[in-house]
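Have a look at the structure below before the remarks.
Removed: one protein chain of the complex. Kept in place: all other protein chains.
Presenting chain A:
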Amino acid sequence: MSTLTALARAQAVVAGRAQPIATVRHLHVHPRPLVLIPLAMAGEANAPLAAMAGTDRSAPRLLVVAQPRNRSHRFAFAAELAELLVPYVDSFTAETEAVAVDRGRDVRHRFTDAPQLWVPNTGGVDFLRLFGRSTRFRSTEGEYAVPPSVPLLGRWLTFFANAAEVAGSSLLLNAVQALGLHWASGQSSAEDAQLAALLGWISPPPGRTGAEAALMAEDPQLFPPAGPATDPVFDNHVLAPLMSTADPDVAALTEVLHAQLLPTWELMWRTLDLLRELPPGARVAGRWDSDRDTYSGFVQHLAEGGPPQPRRDGAVAAAARLHRLENAATRYAVQRAFDDPLVMAEYRLTGAAFVGDVTLAKADRIDDSGKRPVLRPRIMVVTTETVRVEPGATLSSPQRPGQKALVISVTAVDEKTEVLLELSGGMGRKLVAEPGSVPEVGERLLLTTLSEAYRPGGAFPEPDRTPWTHGGPPVAFEPSEAGSEQADQQ
């Protein structure tokens, strides 16, 4: 926890209301998202009990499993969910746009939009991942045949769950994390995990403090858990009597589950409203472009009859994936800081970024020590903030992202620090800098060690050349499941 966020939490306690920790929205909010609230049967291995889903706030669809322990009931639920989700994810393939690749030597096409799923919490994401795992390998023929939509649903759910691991992706979002990215409540992060309590702090009802609202939200009678786990009292006193008969009353079950899910459904849309009120960060659209790329790629993979995602990645695939995730996390952290002064403030506090005034500037300095002369202006920046950079480090500034500033010297003078910098890039191709491209004396400048520079992908061997140290080449995909799972829970 950074000092800045911790301070915001302390301020929230005293203010009785959550405090902002971001000035812009750091995620894409789709105009037509699919909200999905899954409930699981307690004790079972990810057996669905119910789900409330839809793209229309006023018309939620409720799916109910009358007997979650019954295999055919579970797959009937999967087929129903597929009927709802697959048409939604397919509805963004109408238009494509051309994107230049390889420095304009080639083009590829991607869809102009992509789907976006919202679940209440990380538990919801895990539920979707496991439900995807339990459905994507199902056979559509033979003794335990399921409708073709079931394995397709599984592959889509796995796609979304994998996307959710990528920092900055907005394909599958969870409300608790999305809110926690923008507000600090006056309670612990363990308590924040409850969506109703967190929203209580962010927008308490009139006349109540955040603490009071959060306390109220802990009453499962008023605010049932946002899933996938259910309230044990509800299980024991409402659900169990209804389910203990051989032929459960589906109408009655639907009614009680509707009542359990509806409060969370409302909270989900309130979350979306709150986030929409924030202006989007400048780099959010760029990340959504990457999401559209990922989506387009997966649609193509399905269209070409590609295999389902493996149970576990092979060594090469896992290494490549880890590399992509690390790159995405780094890029996301930098972009958030560049988009949002409040996030950048975290780096200013630790000395990885500082704001100072330009006191000297030699814009026409030429370095002619090399083969040909190059433009290398120097500026002096004076700051009162903590500076933790060494000579030789390269800094950049969100004001001029294409320009690099090499630290020549760092000198502490009284309470201030003088930093001498040599600039390169972003000044045009001539030996005279373009107007405005070199900071002028008197300009207030933010400099940071964070860099938006392109990070190359890693070099990994082909999967069939996996070295023996990493288990050797992976075994080819086989579509049938092991016998133990065919038998399943009855």
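Simple rule for what comes next: a contact is a pair of C-beta atoms (placed from the backbone, for glycine too) under 8 Å apart; a residue touches a chain by one contact, two chains touch by 3 or more; residues count from 1.
Just so we're on the same page, contacts and distances are computed from a predicted model.
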| item | value |
| --- | --- |
| Name under which UniProt lists the unshown chain, selected from "Secreted protein", "FtsX-like permease family protein", "Acyl-CoA dehydrogenase" or "2-oxoacid:acceptor oxidoreductase subunit alpha" | "Secreted protein" |
| Sole contact to the chain not displayed, among A:E165, A:E191 or A:E422 | A:E191 |
| Hidden-chain contact residue, picked from the options A:G54, A:P147, A:P220 or A:P463 | A:P220 |
| Per the touch definition above, residue among A:L181, A:L302 or A:A345 touching the missing chain | A:A345 |
| Residue, one of A:H109, A:R276, A:R311 or A:R465, that touches the chain absent here | A:R311 |
| Hidden partner chain, residues of chain A it touches | 1-11, 13-14, 20, 23, 41-47, 130, 133-134, 186-191, 211, 220, 230-233, 235-236, 239-240, 311-312, 341-342, 345, 348-349, 385-386, 484-485, 487-489 |
